[in-house]
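As you look at this complex, bear in mind that one protein chain is not there, while each of the others sits in place.
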Amino acid sequence: MSILEISNLSLSFGGVKALQDVSFRVPENTITTIIGPNGAGKTSLFNCISGFYKPQQGNIRYQGQPLPGSIKPPRRAALGLARTFQNIALFRGMTVLDNIKLGAHVHMKSGLLSALAYFGPARREETAVRQEVEERIIDFLEIDHIRRQPVASLPYGLQKRVELARALAMKPQVLMLDEPVAGMNREEKEDMARFILDIREEWGITVLMVEHDMGMVMDISDHIAVLNFGQVITEGVPADVQNNPEVIKAYLGNSDIDSLRRKLNPEGEVA
Amino acid sequence: MRIGDAKQSYEADEAIWTSSTQKLWLGFFLLILMVFPFAVDSYLLYLGCLVGIAVISTTGLNILTGFTGLISLGQAGFMGVGAYTVAWLSINTGLPFPITLVLAGLMAAAVGILVGLPSLRVKGLYLAIATLAASVFLHFIFAEWEPVTGGMGGLSLEPAHLFGLTFQSDFMMYFIIVPLAVLMVLAARNVFRTRIGRAFIAIRDRDISAEILGINLLRYKLMSFALSSFYAGVAGGLFAYFYRVVTPESFPLSMSIFYLAAVIVGGMGNLLGGILGAAFMTLVPEALKLLTAALTPFYPNAPVFMSPMLEIIFGGLIVGFLIFEPHGLAEIWHRIRRFFRLWPFRN
Partner (left out) sequence: MDWLFFGEISLAGLAMGGLYALIALGFVIIYKATRVINFAIGEIMMFAAYLFLAFAGGMELSPWIALPLAVIGGSILGGVIEKTMIRPMLGESPISVVMVTIGIGSILVGLVEFIWTADPQLLPSFLPREPVFIGPLYLAPKIAYGFLIGSALLIIYLLYFRFSRGGVALRATASDQAAAYSMGINVRRVFNMAWVFGSLAASLAGVLVAATGGLSPQFGIIGLSVLVVVIVGGLDSILGALVAGVFIGWLETVAGAYLGGEYRMPATFLVLAVILVIRPYGLFGTHEIERV
């Protein structure tokens, strides 16, 4: 059973064809990863799923229902499509705790009047969200020591973790992670990989990920789709994708080992 | 810090005034506000009322500009809507002031929503220009819709009244203005403890990401406009009761800029900053007046230079704070507090 089905999606910006006739499925309760060289269209695909970009062609089905352009981003978030961003998009004017609580926005209801009085529904709801965020997310991601800090003061790796926390507060069905370990050190990467696996195992959330770190991708993915120049060139389990000559070619530009060597050493000075 | 798991402790942790010293200071401050009118002369009382009105309006603008990131050049126009609403209601219906003030706020909020509608399509400075257009139209309506607004002559109204009490003197008005200011600042503080305040800040910091995370931008931008202009409307209503005459020239564009300046000088996106900024910007001209009066015996020309000096100081404060202290008086205040917390151990 696929929770997300992308069919024949095409998107272009002027002359740039970011996505061309892209089709693939995200099986439920898996970690599905999209890989591909820079500019292949991975982030654009996420943006189409989020509803921020409107594909010129094709359609997206989510939990068996179509997701037409008339369903705007906030509605999609409420339906359970959560994500993190390639260039960390935390709200700099808020603390870690408030950033995470913001993720719960779509599941809250209290209105302006009760907010002004901070009485009745608003107060109950805020307390409940606080409790849930503390006990389910902050403990799980081991960020209790920074909850009061403004996000801007945090190191990069922790910021990524807070972004994940915020996405989890959205109670997603599908969690989209755009390069979750980019720029992290080894230890941080391992932590993050562990979190992602736990999220799939224990929370039963389907993970759709974009990532360049092949080690991690091959380790934790159940299913991989490869995008190159806006097109899906292959998909399958890690072992198949790893050995697919098309993929090697996409990544290396040319499968010829000598030319790769030359690329790595453009001056020809072999050490 | 590890908090106990009981629900109560989260609730306590979410409270605004957590420590008992904080509560003590708050009580002390409220006490001062209480005895102030009994202790001072009529001039200071008058200033107290002016500051109170300015605090309400600045807090409103801070919600919109400081917290939601939507710059507005229409604040004076919204205050005008509130003032005319109060004037018209008190002339034509004789309703008591709590009702007229609420209606003034609601009227201004309705106009605010209308003015905010372009935010569906335009952002940033284009939106600021739309609010500028609104203030031009509002001024035009105030001046030309004679049957309702009294045209250029404006409207004069009776003092506020309630339960047979009339609030004619500044002393009486103080007891409407200042409690209302305290209440409205606290209400604003509450908003920023909830999802609505978080949504505002999220829109200011990164609107697109906020939308993808589930925040309906138009809805919250309009809500911010409505809330902000409600505050402006109430402030305008108080202005009407305070001066008891309302004319189109009571709410010039320069007043909108005055409030923006108060937000900036105080500290954008900081409620305490709004209060400090409102008080500071209201009191600077008064201080200058005092200085001029003191100088006149020695320099008979001094009064001539007061108005240009005021312009220069006003502009200089805006520029100076933006360049040298972008977080405004609130930041200076925090620095002073830090200093005294450590004093006398480090220095």
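A few points about this structure:
Read from first to last, the chains carry the letters A and B; within each, the first residue is number 1.
As a convention for this text, contacts are C-beta pairs under 8 Å (C-beta built on N, C-alpha and C of every residue); 3 or more make two chains touch, one makes a residue touch a chain.
Owing to the predicted nature of the structure, the values given are computational and were not obtained by experimental measurement.
Within the whole complex, the absent chain has one touching residue among B:V40, B:M309 or B:I332, and that is B:M309.
Across B:A83, B:A130, B:M255 or B:A279, the single residue that touches the chain missing here is B:A130.
Screening B:A143, B:L218, B:V284 or B:A302 against the full complex identifies B:A143 as the residue touching the chain left out. If you put the hidden chain back, the residue from B:A87, B:L222 or B:L260 that touches it is B:L260.
Hidden from this view is one chain, which touches chain B at 65, 69, 71, 118, 121-122, 124-126, 128-130, 132-133, 136-137, 140, 143-144, 208-209, 212, 257, 260-261, 264, 304-305, 307-319, 322-323, 326.
Keep in mind that, in the parts below, only the chains that are shown with their structure count from here on.
Centroids built from CA atoms put chain B at 41 Å from chain A. If you check the complex, the residues on chain A that touch chain B are 50-52, 72-74, 77-78, 82-83, 85, 89, 91-94, 98, 101-106, 108, 110, 112, 115-118, 122-123, 125-127, 130-131, 134-135, 144-145, 147-148, 166, 170. The part of chain B that touches chain A in the complex is made up of residues 1-3, 5, 7, 10-11, 13-14, 187-188, 190-191, 193-199, 201-202, 204-206, 208-217, 223, 227, 269.
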